[in-house]
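Omission of a single protein chain aside, the complex is shown with its protein chains in their original locations.
Chain lettering (A, B and C) follows the sequence in which the chains are written, and residue indices restart at 1 in each chain.
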Amino acid sequence: MERIEFTPERSQFVYTFGGAAPIMRVRPGTALALWSEDAYNHALRSVDDVASTKLDVRYLNPQTGPFYIVGAEPGDTLVVHIVSLTPARSWGASATIPFFGGMTSTDRTAMLQPALPEATWIYEVDSAAGTVGFQSRFGNFEVALPLAPMLGTVGVAPSGGEVRSSLVPERFGGNMDTPEMRAGTTAYLGVNVEGALLSIGDGHYRQGEGEACGTAVEGAMNSVIVVELIKGHGPLWPRLENDDYWMVVGSSRPMEDSWRIAQLEMIRWLSEMFELHEMDAYQLLSQVAEAPIANVVDPNYSVVVKVRKSFFTTGQAFDGMHRELRSRASAMG
Amino acid sequence: MERIEFTPERSQFVYTFGGAAPIMRVRPGTALALWSEDAYNHALRSVDDVASTKLDVRYLNPQTGPFYIVGAEPGDTLVVHIVSLTPARSWGASATIPFFGGMTSTDRTAMLQPALPEATWIYEVDSAAGTVGFQSRFGNFEVALPLAPMLGTVGVAPSGGEVRSSLVPERFGGNMDTPEMRAGTTAYLGVNVEGALLSIGDGHYRQGEGEACGTAVEGAMNSVIVVELIKGHGPLWPRLENDDYWMVVGSSRPMEDSWRIAQLEMIRWLSEMFELHEMDAYQLLSQVAEAPIANVVDPNYSVVVKVRKSFFTTGQAFDGMHRELRSRASAMG
Amino acid sequence: MERIEFTPERSQFVYTFGGAAPIMRVRPGTALALWSEDAYNHALRSVDDVASTKLDVRYLNPQTGPFYIVGAEPGDTLVVHIVSLTPARSWGASATIPFFGGMTSTDRTAMLQPALPEATWIYEVDSAAGTVGFQSRFGNFEVALPLAPMLGTVGVAPSGGEVRSSLVPERFGGNMDTPEMRAGTTAYLGVNVEGALLSIGDGHYRQGEGEACGTAVEGAMNSVIVVELIKGHGPLWPRLENDDYWMVVGSSRPMEDSWRIAQLEMIRWLSEMFELHEMDAYQLLSQVAEAPIANVVDPNYSVVVKVRKSFFTTGQAFDGMHRELRSRASAMG
Partner (left out) sequence: MERIEFTPERSQFVYTFGGAAPIMRVRPGTALALWSEDAYNHALRSVDDVASTKLDVRYLNPQTGPFYIVGAEPGDTLVVHIVSLTPARSWGASATIPFFGGMTSTDRTAMLQPALPEATWIYEVDSAAGTVGFQSRFGNFEVALPLAPMLGTVGVAPSGGEVRSSLVPERFGGNMDTPEMRAGTTAYLGVNVEGALLSIGDGHYRQGEGEACGTAVEGAMNSVIVVELIKGHGPLWPRLENDDYWMVVGSSRPMEDSWRIAQLEMIRWLSEMFELHEMDAYQLLSQVAEAPIANVVDPNYSVVVKVRKSFFTTGQAFDGMHRELRSRASAMG
């Protein structure tokens, strides 16, 4: 398998989906070993660094990419398999940012109350133990939490000539902020422009569902991914697959609409895989769905709808692409 | 332990939280073995029974109760531990009901489109295999799904003299429709009126998160529960606990508000258990929360926020009540 | 016309729709001259009275009623024509209440921010000038605003045996908080229980659309209303009519659903009045609707959808009931 390693210069970071020239051309089947900066653009390095003085809002959530996937055309399916995610620093950071997050008023859910206190938490990575360490900032409490690396952001260029901030989750993927985007997961994204223009970033060493305060344990990340291309069959919304689940991520507001989007895409997926009438797929999904929230803090809220594969003895997505990529990834060993 | 068995007559079913006279007085510490009718009031018994001709909207979601808990006063905490849930029939039913459910317009999300097709699915229970059988209605597909009994509805009388339909989930519990309400779970509900007036019902042999079509695999249920009382400490919103998780259920609209409610209650709970500043609890929860959706179909949507207990070496809820009840339940053999 | 005057004793105030015994029986065609207390239950009388120390949450928004309307049965249309509204005190009060209102987090839109400052504003009524006087509390600014009396609350008992707080707007009317509920307006409410059980209250000397801070210029009110009954034809949601407009009030969350409810009810009303296909009524309404927000602060948000009658040369609602009542009201002189 062809393998490309790429660590962007700071000047090469991109902050949008769409609107940026491709950094390189990549053939389907290539493995990419990529370094990505953290979502703060490395601006928060200690508990003394707070968002309002250190963050530059023009340079949030830097992406590594975009990669022009050779042969990708609108309507195709870009496949991104995550082989491994490894923290690229020995610490991650999380912070409360004024008027950003799920438990504060925001520029949208606009209110008159003052901002919550700003604070930054630094989590030390213990690679041997496989943990990140929480330390309270307003008291004296510590707890080691399992390291659980994931990518907040995987996306392609939007349709219709739009260019969107890397903070946005949408049909094109983007900042979905779901813990399901971890090693062993395959993402299927609909291609909107020639070359697809894939970017990734926003490494999280760990994140709770909802990403309540607005930021996970953010950290620079070393990602190994394999990129593939399926001609046609582009899904309307991002579909994910791992060894245990088929998944769809819906992103909109209010949150019930994110769920509805993911439900409808999953109903269609089940209908395809099992040749089910939509009403039967609706009924079946009503009894088997899992529905974890991904984020309630981004410009769109994201919800995952999941179906456990072990319920079924038949049914295969995208002609077995996930299994094939798992096999190739194992061979990379 | 005192044990009471009770199977209501049809004339004894209640359809509201609040507004009904207690069916009996129960002392804290009592085990109740209760039978409850299914949410359709037994009106759908075959695939030929459809909602619009068989359901009587005055008599939906019949509850077993209400039980007057001796000594319960406003501000107290009613504790309901679910010892076991056993299907009381050999089949359950699920149905699409005109303008009811998550993937159709409703009386609230009102639109001009015609109703979806009505259909009823009958799921045969295979107790030996521990499954319920899905059979497609518009095609030829079968799959056996794990039996996973739960109660859609556990609640007390509301505050402020309100009387609410048994279809409503709210602060008083009610129709939360979360799969977390299963055997082994302890529910903590704030008491609003003297005697608390506990009712249960809406047995589900299995339900997906979201309960998308509006109904689970609905079935009559034999429930064994133990009722306890904690003086004071009544939580604002329903708290749940099992061996693995602390949980809160928030119910409102839009769904982000259900999540916010559950987050805030959990932040407060964590703050109490670990003597954390709210900002530290907010930060910690941001990295550890799980947030499965419960229902997106009832008058309020319900979201669960969960925290895994094994992350922590200290911390105990309600003075160890759950562990105590598990122990008592084991002793019941 | 029969005329009844009624000023409730404090002990006669009711705080719910449904759940209270009728205070008296009233025959259709009767004029009622009613006194109602302000929504604070007279607890805020000066700028030094603030909500958290003076308000008793058990006794908010006291209603005058309920009146048992002789002959009213479920499915009927209760007609309430507002003849006149006259402030019963020389001052009204508005206040910010912790975690209540449109520009603060609430018990539903739950956040971690502290409450906004509490304050009470007293508005002096100048009956001669027809104004209420705003005086700033944190500075030195005055402005006289037109007196514009309205009733925040007009409602009947709910269906399904429910009892709802008088703070709730719903299908049964209730706390809709729309400035359209003023002298000259006729309200049509669907009857849910025998006798309808009409209550009114929550007098506002003036209110902006949205009632942003959560309270209007609240004041005790002398209301003269005429009550009528139409057998059958009960509308699903409250319909209003004045000399210039047909109107519907929808109440739910999120606010787009309030609007959808009011739109659908108006589409059906236009379809009936002009024998239009629903798609034609939808199209026509798309070009003629006015859609002022009523409240964004109550347990449900309310939106009004209005159609100007002068666009049409034909079309009459409820057989000309509004014109008839206007005529009777004039005769009362």
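As a convention for this text, a contact is a pair of C-beta atoms (placed from the backbone, for glycine too) under 8 Å apart; a residue touches a chain by one contact, two chains touch by 3 or more.
What you see is a predicted model, and the numbers here were worked out from it, not measured in a lab.
Residue C:Ile267 is the one among C:Leu112, C:Ile267 or C:Ala317 that touches the chain missing from this view. Checked against the hidden chain, the listed residues C:Phe17, C:Trp246 or C:Trp259 yield one contact partner: C:Trp259. Across the interface with the omitted chain, subunit C contributes residues 94, 96, 102-103, 116-117, 119, 121, 134, 136-139, 141, 143, 145-146, 206-217, 253-256, 259-260, 263-264, 267, 274-277, 279-280, 282-293, 296, 301, 303, 305, 311-312. Residue positions on subunit A in contact with the hidden chain: 15-16, 18-19, 58, 107-112, 160-165, 250, 252-254, 257, 260-261, 263-264, 267, 278-279, 282, in rising order. On the side of subunit B, touch with the chain left out of the figure occurs at residues 103-105, 109-116, 254.
Everything below uses one rule, namely that only the chains that are shown with their structure count from here on.
Taking the mean of the C-alpha atoms as each chain's centre, subunit B and subunit C sit 35 Å apart. Centres computed as Cα averages put subunit A at a distance of 32 Å from subunit B.
Those residues of subunit A in touch with two or more other chains are numbered 103, 116, 254.
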